[in-house]
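All protein chains of the complex are present and in place, except for one that has been dropped.
Moving on to subunit A:
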């Protein structure tokens, strides 16, 4: 990650604290802020999970535009578990749902919504 990138200042503290995960954090932050054009984008430190996360609101034109949503990035190459996911929920004070950003080496990102409990499909 380039320290000269304009996004760096916002990510600096969390990226330096958890260097293993700074790649996926950097990619996700830029995608959310610049490509998905979310508002009120902030980086959070999930100390319990030893990585950073991102919070923000969707563009004004989107559904649920005012909800504060949370995204936790991970790499396609990692292994996670249900316990890991539950730690993320707990660290974010148990929101109804979180978004997992899966980042791969070629910088592709896919976002999946994880909700605790049995939640009927939204379609």
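Just so we're on the same page, contacts are C-beta pairs under 8 Å (C-beta built on N, C-alpha and C of every residue); 3 or more make two chains touch, one makes a residue touch a chain; residues count from 1.
The rule is simple: contacts and distances are computed from a predicted model.
One chain of the assembly is not displayed; among "RalBP1-associated Eps domain-containing protein 1 isoform X6", "tRNA-splicing endonuclease subunit Sen34", "Transmembrane channel-like protein" or "Probable cytosolic iron-sulfur protein assembly protein CIAO1 homolog", its UniProt protein name is "tRNA-splicing endonuclease subunit Sen34".
Note that of A:11, A:43, A:74 or A:91, the residue touching the chain absent from this view is A:74. Think of the hidden chain as still there; on subunit A it touches residues 31, 36, 58, 62-63, 74-76, 78-83, 85-86, 99-102, 109-123.
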